[in-house]
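Heads up, one of the protein chains got dropped from this complex, but the rest are sitting where they should.
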Amino acid sequence: MGDNDVGEQTALLSLQHASKAFGAVQALEDVSLDLYPGEVHGLVGENGAGKSTLVKILAGVHSPEAGRLLVGGRDTVLSGPAAARDAGVAIIYQEPTLFPDLTVAENIFIGRQPLTTGRRIDGREMHRQVSAIFERLGVRLDPGRIARGLSIAEQQIVEIGKALSLDAKVIVMDEPTAALSAVEVARLFRVVETLREHGAAVLFISHRLGEVPQLCQRVTVLRDGKLVLTRPLAGLTTDDLVRAMVGREIQERAAGGRSTGEIVLQVERLTREGVFVDVSFDVRAGEIVALAGLVGAGRSEVATAIFGIDRYDAGSVKLGGRKLRRGSPTAAMAAGIGFVPEDRRQQGLVMEMSIAQNVALASLGRLGRIGFIRGAAEQRFAADWAVRLGLRYGRLTNPASSLSGGNQQKVVLAKWLGRNPALLIVDEPTRGIDVATKVEVHRLLTELAAEGVAVLMISSELPEVLLLADRILVMREGRLVTELAHTEATEERIVAAAAGGVSEEAA
Amino acid sequence: MTTGVETPLEVAALDTAGTRHLVDLVFRIREFGIVAALALLVLVTASIQSRFLTQTELKFILQDTAIFALLALGETMVVVSRNVDLSIGSVVGLSAFVSANVFGQVPGVPIPVVFLVGLGIGLVCGAVNGLISAVGRVPSLVVTLATLYIIRGIDILVVGGGQVVASSLPNSFVLIPNESIGGVPYLAIVIAAVVVAGAYYLRSYRSGRELYAIGSNPDAARLGGIPIAKRVFTAFAVSGAIAGVAGVLYASRYGTIDSTAGTGYELQVIAAVVVGGVAIFGGSGTAIGAALGALLLNTIISALYVLGVSPFWDQAISGLLLITAIALDRGISVRLTAALRKRRSRLGA
Partner (left out) sequence: MAPDPNSTPAESASATAENQPPRVGPRRMQALLRWESGLALAAVFVVLFGSTSSSQFLTQHNFFYLCLNVGEVALMALPMTLIVITGEIDLSVASTLGMSSALLGDLWTHGWPMPLIIVTVLATGAVAGAFNGLLVTRFGLPSLAVTIGTLTLYRGIAVIVLGPSTISNFPGRYTDIGINPIPHTGFVSYSVGFFAVLAVLFGLALHVTPFGRTLYAMGLNKDAALYAGIRVKRTKTLLFIISGVVCSLAGILWTFRLATAVQDNGLGLELNVVAVVLLGGVSIFGGKGSIVGVVLALFVFAALQNALFLTNFDQRALGIVTGALLLVSVLLPSAGSFARRGRELLRQRSRRSRALAEAVRP
């Protein structure tokens, strides 16, 4: 166990020498973790390092084969999620699961609503309690509004509110910032600070290593199921963290120095009522253009409009000089556009289909004769791309759901690269992906550009944007407000353009 | 059915607390809309054909609607949990015959006992549905489709070649639908009260809200520790019991019962429920809305009859109405979600 600077307190939660295996795979081996009141504890590690297994053990979903769990100093066996809740442990997942048709207050109190005479639900009391919780957290959210339409950031706030209402003392946040904009991340951090002040322990898991020192006091690094280190963050650099996670140095080469060719994509005055207005830009062959901005600025919507998934009301899209028919993904694909969507599980892959089938999904017509699919051709196609992209899988016939996040993203990329696109649009290329695969994806995108593909990248991760993009276009509230060349771009300038003059406290 | 959704411009002018106002309004609007449509319908029809507004005519409509409104309550409980009960028509048929038969088998049997028999039959059928759906984790569409067949088959076997004739039933039983207070059928009042009670339960009691939760997001419900199997089982059991009681009411209304009693009722009830604002995939809608939906559909049929439209047009018009209701529902919810999203992005979240 690492040393700690939080004094002689009893740990709120103490996992001691826990091990867990799934079949032949040892997911966790002799891992110990202590969480003290008033601390935010970072948990980092590559994919497969064991973070999610650890979270599931704390959530009561899995039970360790060896080791013990002490909650509040007492030996505890968590028989399920309900037991974890009773023990005061709350998990905030990356994608919160709320009830869209119920109100925020009901979402928080479902199953435990305060009662009045005759065991009827006391709506007013429920509302009052929820308002009090939100005030404690320092956020403005109407307890009476239905959950449908809440942004992910707001949904997380509701989940945190729920955790508080359950008197959770240990709050585990699993990649909470992956889908959040900079403003929302700042708000979340403030909320976490409040939790800290109230004596809770927060376990903060993130792939965005830059955030960990901002928020956490101590950090634990896992690698291959084993504990590498647990120590205060003072004096640790991000490189140190990466080295501990990976066990080796990771070099990233910066962008720039690429020659660009003809204009491939021409977007002129693209408008969609209430979503984006008057958006114009070009992307050349061999160029990586990044669309930066806050979540909700309209970036993904511009991308889906270009690809034809959504329609637009005015303006035009030209590919290779020829006007592209609106609202038709088929036309976009025929013109040579590939589109890697934001949500790879929901939009990028058919999880139950095999890896090979997923890779082939956009190229079905080309893999057989006279309208018949040839299974062998399909397998070969997928195998080729698997090698080229360094895909790690069991068998090509395994379902896509059996892959890790990073490998799933590679499958989606393979699907589109298999069509030799002239323009590749990628929306959040490395969201929720481990560090090593992230580097591979970055390298791949750079190589693609070097081969002459035009790349339009949407990303909320500024380090990634600064690393890869030749040009950075910043959108704010549906408009393109700034264009920055690689040489003149800094995080501050991007954020300033993205957030503009909008006041921060927009609950 | 009115829409009344604000334009994005108006929505943008509302602040955060205003969102609840907007949502509440639309929420209420469904029941509002149906009542408004009803009022409009009655007035227009009455202006063309004044005999529509007579006591007998209105009493007729209420009698016709009573059974469907009751069935709509049970179906609502099932549908909000993202299930469906297709077997209620068969249950009505079986319960109608068996309970009416009791009068012949046990002379002088008190009427409440007969009601209990019907309720019991329905409860058993509902429990079977609930058991297989909830515990067996089988999609309820399939389960209740199967039990629709099976129960109807049992009904056919039980009825044999015979039927129950109205004249064999005691007067006091057959006259139940006719008894009225001040021109309003007693039965309609009782059923209205039951529906209101049911709606209140769904709105104000934990287990009721959990039914909505289950329909709104089954995964979250499971994660959240909601006893899904128990709730869904109960919903089906209640739906069955209600169908059983409805069967007895059927017997008292129509008197003559053969093996075709109740055929097609499930589709009519689902139509009423959807028109009444209950989402077919669960999570929202009220029993009151569903009952009003039944009332509206029945009133339209009666209005058409009074206006001299050939009854041959009834079915086609019902079909069109159902489609319109679903389309409108969808239109409203799409506008609402878009408005909410635009409002949020405008505030720069």
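Assorted remarks:
Residue numbering begins at 1 within each chain, and the chains themselves are lettered A and B in the order written.
Everything that follows uses one rule, which is that a residue touches a chain if its C-beta (ideal position, glycine included) is under 8 Å from a C-beta of that chain, and two chains touch if they have at least 3 such contacts.
None of the values given here were measured: they were computed from a predicted structure.
Screening B:I156, B:I176, B:A229 or B:A338 against the full complex identifies B:I156 as the residue touching the chain left out. Between the chain not shown and the residues A:E95, A:D122 or A:D240, the one that touches is A:E95.
Taking the complete complex into account, A:S402 is the one of A:T194, A:T260, A:S316 or A:S402 that touches the chain left out. Seen from chain A, the chain kept out of the figure touches residues 22-25, 27, 47-48, 50-53, 56, 61, 63-65, 68, 75, 77, 79, 91, 93-95, 97, 174-175, 309, 329-330, 332-333, 339, 341, 343, 345-354, 357, 361-362, 364-365, 367-368, 371-373, 394-395, 397-399, 401-405, 408, 415, 432-434.
Residues touching the missing chain, restricted to chain B, are 84, 132, 136-139, 141-143, 145-150, 152-154, 156-157, 219, 223, 259, 263, 267, 270-271, 274, 280-281, 310, 312-320, 322-323, 326-327, 330, 334 (touch as defined at the top).
In this text, only the chains that are shown with their structure count from here on.
With each centre defined as the average position of its C-alpha atoms, the distance from chain A to chain B rounds to 43 Å.
By the touch rule above, chain B contacts chain A in their complex via residues 8, 16-17, 19-20, 23-24, 204-206, 209-210, 212-213, 215-217, 219-221, 223-226, 279, 283-284, 336-338, 340-342, 344-349.
Residues 81-82, 85, 97-103, 106, 110-113, 115, 119-121, 123, 140-142, 144-146, 148-149, 151, 153-154, 183-184, 274-275, 294-298, 477-478, 499, 502-503, 506-507 of chain A touch chain B in their complex.
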